[in-house]
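Please read through the structure below; I'll follow up with questions.
All protein chains but one are shown at their positions in the complex.
Then we have subunit A:
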Amino acid sequence: MAEEKKSFEDNLKDLEDIVTNLENGNVPLEEAMENFKKGISLSKKLEKTLSDAETTVTKIMQKDGSESTLEDKDNEGNE
């Protein structure tokens, strides 16, 4: 599906547009059903994207181009 290539923002925008469009009414029923299905599928996909994303650890880019984990200095009470 071509939609797979769309960014999270684009998909969210699509979903918002669909909702607004449906809320405004005046949508032919067939189109509304189609949009509704699309909207539900988009919302699930968006939710899944976020839910599936794992919590990340901050990396540090070394001069040689390698990334290593950056330890936060939380314990040092630095602010």
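We take it that contacts are C-beta pairs under 8 Å (C-beta built on N, C-alpha and C of every residue); 3 or more make two chains touch, one makes a residue touch a chain; residues count from 1.
Keep in mind that, in the parts below, contacts and distances are computed from a predicted model.
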Report summary line: In UniProt, out of "Exodeoxyribonuclease 7 large subunit", "Iron complex transport system permease protein", "Acetolactate synthase" or "Transketolase", the chain dropped from the view is recorded as "Exodeoxyribonuclease 7 large subunit"
**Report entry** Touching residues (missing chain, whole complex) on subunit A
**Finding:** 7-9, 12, 15-16, 18-19, 22-23, 25, 27, 29, 32-33, 36, 39-40, 43, 46-47, 50-51, 53-56, 58-61, 67, 70, 72-74, 78-79
